[in-house]
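One chain of protein is taken out of this complex; the other chains stay put.
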Amino acid sequence: MSGSTFGTKFKITTWGESHGAGVGVVIDGCPAGLPLCEEDIQRYLDRRKPGQSRFSTPRKEDDTALIQSGIFEGRTTGTPISIAVYNKNQRSADYSEIASYYRPGHADYTFDQKYGFRDYRGGGRSSARETIGRVAAGAVAAKLLDTIGIHFLTYVKSIGPVTIDPAHFDASCIETHPLRMPDAVAAAEAQAYLDRCMQSQNSSGGVVECIIKGVPAGIGEPVFQKLDSALAGAIFSIGAVKGFEIGDGFAAARATGIENNDAFYSDKHGQIRKKTNHAGGILGGISDGSDIILRAAFKPTPSVSAVQQTVSKNGETISIQVKGRHDPVIVPRAVVVVEAMAALTLADLTLLNLGAQADCVSDFYITSQKK
Amino acid sequence: MSGSTFGTKFKITTWGESHGAGVGVVIDGCPAGLPLCEEDIQRYLDRRKPGQSRFSTPRKEDDTALIQSGIFEGRTTGTPISIAVYNKNQRSADYSEIASYYRPGHADYTFDQKYGFRDYRGGGRSSARETIGRVAAGAVAAKLLDTIGIHFLTYVKSIGPVTIDPAHFDASCIETHPLRMPDAVAAAEAQAYLDRCMQSQNSSGGVVECIIKGVPAGIGEPVFQKLDSALAGAIFSIGAVKGFEIGDGFAAARATGIENNDAFYSDKHGQIRKKTNHAGGILGGISDGSDIILRAAFKPTPSVSAVQQTVSKNGETISIQVKGRHDPVIVPRAVVVVEAMAALTLADLTLLNLGAQADCVSDFYITSQKK
Amino acid sequence: MSGSTFGTKFKITTWGESHGAGVGVVIDGCPAGLPLCEEDIQRYLDRRKPGQSRFSTPRKEDDTALIQSGIFEGRTTGTPISIAVYNKNQRSADYSEIASYYRPGHADYTFDQKYGFRDYRGGGRSSARETIGRVAAGAVAAKLLDTIGIHFLTYVKSIGPVTIDPAHFDASCIETHPLRMPDAVAAAEAQAYLDRCMQSQNSSGGVVECIIKGVPAGIGEPVFQKLDSALAGAIFSIGAVKGFEIGDGFAAARATGIENNDAFYSDKHGQIRKKTNHAGGILGGISDGSDIILRAAFKPTPSVSAVQQTVSKNGETISIQVKGRHDPVIVPRAVVVVEAMAALTLADLTLLNLGAQADCVSDFYITSQKK
Partner (left out) sequence: MSGSTFGTKFKITTWGESHGAGVGVVIDGCPAGLPLCEEDIQRYLDRRKPGQSRFSTPRKEDDTALIQSGIFEGRTTGTPISIAVYNKNQRSADYSEIASYYRPGHADYTFDQKYGFRDYRGGGRSSARETIGRVAAGAVAAKLLDTIGIHFLTYVKSIGPVTIDPAHFDASCIETHPLRMPDAVAAAEAQAYLDRCMQSQNSSGGVVECIIKGVPAGIGEPVFQKLDSALAGAIFSIGAVKGFEIGDGFAAARATGIENNDAFYSDKHGQIRKKTNHAGGILGGISDGSDIILRAAFKPTPSVSAVQQTVSKNGETISIQVKGRHDPVIVPRAVVVVEAMAALTLADLTLLNLGAQADCVSDFYITSQKK
């Protein structure tokens, strides 16, 4: 079935498995005339690259983005942008073992149930390498959004039980710190916690927060394509995500209306603003002009080296130990994936919002005569 | 723009405003031959009806479902099922007041920003009455899912700070208790809490939990149409939802891999099962055969009768008091809306899963010759 | 399955059967602020109304359009526009006869094969009454297109062997003449031909031509959403259409490149134009600024009163005579259906073209600050 395409106007289709020839994405619907080069994409891919610290797999994934279509003389042409990353890391490991049983917390069992068999090499299509196509496309979406003043601030909010303290928030250290946690104190605690996890052959989950700045009011379609609905679906399409919040999220369910309502006021330029932002920048599914705030909860890496109980394909109960090189925590590398999915969602809804008003449509075709 | 259609194969389109002629839905893609009558739909609509207790608006909404197409001799024909509910409650209130300002926590401001003006009568398209079409369609989806053994258990998990205790869980009182909270002790506390909210002209949020039983393994499409992604988008398209979780949700982010992994085993019939269900029934975006467990966090009703500060359309800071008859808490009535969106999502993905395996396709056309 | 929705941004969903409660359409994605009233729609519906001459069924279909949502203070709000036409003509005829056999040229057999049974009353969903929803929606699309200067000239080009002579073309008599044939001489011949058909209990086919004026260059998406591809799919979705052409159509297949190429030139205002229009206004799937010219071939009405051979549901060979009041030729009433589908296609692709260029997107959000 076809679940590998995302978006309506800014539409992407990803392909590829962990140990196939490569992974990639086709972006269809990027407006023409946007300056774009491979470096724009590589910068994003490097943010998800493993081996950046002792808290991510030492596996070397030196992923290089190749643009294969849709660019002419340094600008997008409006036709599909095909980006491929070829696998350099396909040493013929012996996967016959994981072929024979179902790893707890992985998709081995469900893929077999759905399709009758699976490409078991390194997780196949359900490998985290599938996110490379999303990140490459997200880089293009982010570049488009930059032209209308939309920017992203994405970081690790918590790892296991350790959460950053807003009072210590320091955006400058997001990309410099191996855990992408913008609070030096919390980051140190988190490192200590992860060391303990690793010693006990265990892994940790965490929470990624994304703040989207500069979103004009009016983005999002009522009812089923609400901005928050689209973001929820987009973020939840990332493997390992188990929870999603906008603004105060679950805390809003414990609050009262008087506490939770954001009062409107006019700033000194007469611009209508909100005194608070419990809503996280979205009212009725449409952006209200303030920051969009979202959070994604990631489960712990299911590949732990401790002994686990499971069943073989033919149903015998067995004990296994997942071999190989795995991330004790995925959230630092997931930061750019969350940002990419948020950027893809915004790019699509920003384009879909064009033509919301009849007079803008006639302005475009009659007055400006731009085509 | 077009955000009023949901689903790919089991596809619905809703229409209508709070104070227009009515609200309704067109269901396209329901398989032929399913027995269906207006009572099947009315039963669901009655669950969202207000005025069922002192904790919901006394406003009388005696909504009656009319099936206008797609049924012949008591069965679905495979053609669109149009269901309309005409508004009986359009007394010409004077809305000129709310026309002139922006209610905090409502979509008044964002609709004006997006469309240039809005139908301000009772919230127009962003009124909770929009959910009538979803609930009517959800009743049809649930009837279809019943034929393959899929059922729903949906209830209020918490109201404000009060949460049910699993130890006291009693499913039998969900539909009998005004708050739909299956724990007599917690329900009593919640009633006391709501009474205090109402005395202080305030309102409360809450959490709805939905357990989906009997889902076969294999439902959900990898990558962007994952079952959890589709459910997240569907539930987040309900107004007032600010958070969503599958299985352990945000708690999984605080857990370790060893704690969070669900071990597989074979039951005495040789059926592969999981010892625990932290995953909430979904692995890699595909159902694993165990219960699907999801939660939705609802913000407090923004319409509080306490004095609030806001701005008028022309930007003057003003104080307002929202008049009218509002629910101090929406979650008891939202239970059936959550269930409806979950049913619509399952119905669509259950139909999309047909044809996942090539041999099933040839079986269907060659062997069975069924068409 | 779901085939009742058409369009991406300007999206319609039709519902209803010949002898159910009614027929209707939901339009989602019409820009906000467009003046619209029921008369705008009724004007179109009246053009497809039967009983306008002795060449259409005397059956009285006094169809009245009711707008049920999406309009406030005389303008579209950007939310779904639901339009219903309730059936006034449901005298309980005895359909048990056609329930028992398959009418040649009708969809009775294929619906039974696909769905297992069918609503046999008057053709059910495959009745020509299904086009009412298209025509109502087409009226709205045409009103939107009018604001950007796009207009339609649609008429009967031929009936059976009789074709209009371009030398005698007189647009003024399209809506005044019962056959909507803009050539008095050909129209007279066609009437004589139809009289002979009726005397021999027979029926006739014909061709409808539609000229779309004022389409700006640049409409249509390369590859699979080409303007000609979208028009072909849209027109071929009308029952009874068996052929479709753009520009010279099949004649182009017999021409040479030198004959068929349209030379470009600059007019006195420096505007680039084409000396001829063999292409019918589309190059590479994108409008070139000249008239769009299309033709649709309609098969003869399959309901003839002459004796025909067919089979009963259980396979016995039988002779039948289709009773009831049928059009000896459908094309005069199909003119407005072709125009409606062309308008719906143009409305959708005109909105989809917004944002084709990155600088227009930033202009919209940054410069104009329009939302």
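As written, the chains take the letters A, B and C, and residue 1 is the first residue of each chain.
Keep in mind that, in the parts below, a residue touches a chain if its C-beta (ideal position, glycine included) is under 8 Å from a C-beta of that chain, and two chains touch if they have at least 3 such contacts.
Just so you know, these numbers come straight off a predicted model, no measurement behind them.
Using the touch definition up top, pick the residue from A:G29, A:P50 or A:G243 that touches the left-out chain.
Of all options in A:G29, A:P50 or A:G243, contact with the hidden chain holds for A:G29.
Of the residues A:S56, A:T79 or A:T256, I need the one that contacts the missing chain.
A:T79
Hey, which chain A residues sit against the chain that's not shown?
Missing-chain contacts on chain A: residues 1-5, 7-11, 13-17, 20-24, 26, 28-29, 32-33, 66-70, 72, 75, 77-82, 84, 113-119, 124-125, 371.
In the whole complex, what residues of chain B lie against the chain that is missing from view?
With respect to the unshown chain, the touching residues of chain B are 8-9, 31-34, 76, 78-79, 144, 147-149, 216-218, 222, 350-366, 368-371.
Counting contacts across the full complex, list the positions on chain C that touch the omitted chain.
Chain C touches the chain not shown through residues 1-6, 14, 102, 104-107, 109-111, 113-116, 125-126, 130, 158, 160-161, 197, 200, 202-207, 217-218, 220-226, 228-237, 239, 241-250, 252-266, 270, 272, 278-280, 282-289, 297-304, 306, 308-311, 315-317, 352-353, 355-357, 359.
The rule is simple: only the chains that are shown with their structure count from here on.
Just to be sure I understand: the centre of a chain is the mean of its C-alpha atoms, right? Then which chain's centre is nearest the mean of all of them?
Located nearest the centre of all protein C-alpha atoms is chain B.
Taking each chain's centre as the mean position of its Cα atoms, how many Å separate chain A from chain B?
Taking the average C-alpha coordinate of chain A and of chain B, the gap between them is 26 Å.
Let me have the rounded angstrom distance from the C-alpha centre of chain B over to the C-alpha centre of chain C, please.
The answer is 38 Å.
Distance-wise, how many Å sit between the C-alpha centres of chain A and chain C, to the nearest whole number?
Result: the chain centres lie 44 Å from each other.
Touching two or more other chains, which residues of chain B qualify?
1-5, 14, 113-116, 125
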